[in-house]
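Next up is a structure, given as structure tokens.
Missing here is one protein chain; the remaining ones are kept as they sit in the complex.
Coming up: subunit A.
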Amino acid sequence: MNKPALASTATATAPSGAARNPGFGVKLDHVKGAFSRYKILALLLAIAVIWALFWQLTDGDFLTARNFSNLLRQMSITGMLAAGMVFVIVSGEIDLSIGSLLGLLGGVAAILDVTYHMPLPVTLLVVMILGIAAGMFNGYWVAYLRVPSFIVTLAGMLVFRGILLGITGGVTISPTSAPLIAIGQSYLPDLVTYVMAAAVLGLLVFVSAQGRNRRQHHQLEVPALWLDGLKLFVAAAAIGGFVYAVNSYRGMPTPVLVLLVLLGVFTLMARRTVFGRRIYAIGGNLEATRLSGVNVQRVKLLVFALMGLMAAFAGITTTARLAAGSPSAGSLQELDAIASCVIGGTSLRGGSGTVFGALIGALIMASLDNGMSMLSVDTFWQMIVKGVILLLAVWLDIATGTKR
């Protein structure tokens, strides 16, 4: 897609462990090895195939700037949830409550906005704090009281939805104020997008140069200059293409910007922070991590707190898009988020997965939804197709992955 393509192809080789098992020296294994090593590339290829198919079937309507923009906006809510869900799944847990939590937090945002006329910053702050609190509640039960996360969050799924129905009385709350709506429906001015793209590119160049310097300083092997240059060139091309595409319709949608910022922040968190490293370690071997002196309970608590915050983001965006708080908002969204992660290569055994992959997974799901809707495929067929794709994606992952 854009800049993190660079980051994530690199991560894909590190945690997923290309060299985990030398294999059997049979041809099929080389194919399997190549597949798992270049999982992200395989996903991008899958997107290309899906897009090409819909482009063909819709006589080109699918791949217009307008539809591309729509697609991005459609995936942004699932994407926010998936970005948080990756870490939950990597740490070896699951969160089924976030669809309901999204609905509840979106409902609270609508009530604060419509009923109490709170200024937007207050609404946002309150909803985010509530999201974190709800996530920590889940996390406390999982990490400290040792109730399996499947059960804790299944309970949360019912409880949060119940509270939502209670506080809204089961009716839609509208109309929300213009500033709130803008979060979901506005577009960035073209110039701002160009400037930001340039800034991101500059940052990438800076980070790359700094990394080279630091490796040199610590007398480590420095990769060839042309290789880094090539990576930057590919990143620049991807960013440029992306920005050009969104700007040729109405500009960058605000929720997409939020999603991209999350992608950058979370990728950095996963790869370069202690917290991020801990999450992968816990998913890889909880006991070994605990016995290394890591407070694994706190890490799990924080992972769920982060998930709660993402539910708050998604809830606010949902309410803003609909311009209303709906009592049914977010139903089954948790399953879309989990499916996105899994399609994007996150292992349900824990220990491996990337945010970039999860967002690609969300993009695949959104593409299927969007394309099939354009073709007026019946909803029931859409559900069947998505279910089959999910099943195939996981099977492919298991069939091509190395054995444990």
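Assume a residue touches a chain if its C-beta (ideal position, glycine included) is under 8 Å from a C-beta of that chain, and two chains touch if they have at least 3 such contacts; residues count from 1.
Rule of thumb we're sticking to: contacts and distances are computed from a predicted model.
Missing chain, UniProt protein name, picked from "Xanthine dehydrogenase family protein subunit M", "Putative membrane protein", "Xylose ABC transporter ATP-binding protein" or "Pyruvate ferredoxin oxidoreductase": "Xylose ABC transporter ATP-binding protein". Contact with the omitted chain, checked across A:Val274, A:Leu332, A:Met383 or A:Ala399, is made by A:Val274. Checked against the hidden chain, the listed residues A:Thr58, A:Gln185 or A:Asn285 yield one contact partner: A:Asn285. Contact between subunit A and the unshown chain involves residues 14-17, 19-26, 29, 211, 214-215, 217-220, 268, 272-274, 277-278, 280-281, 284-285, 287-295, 351-352, 404.
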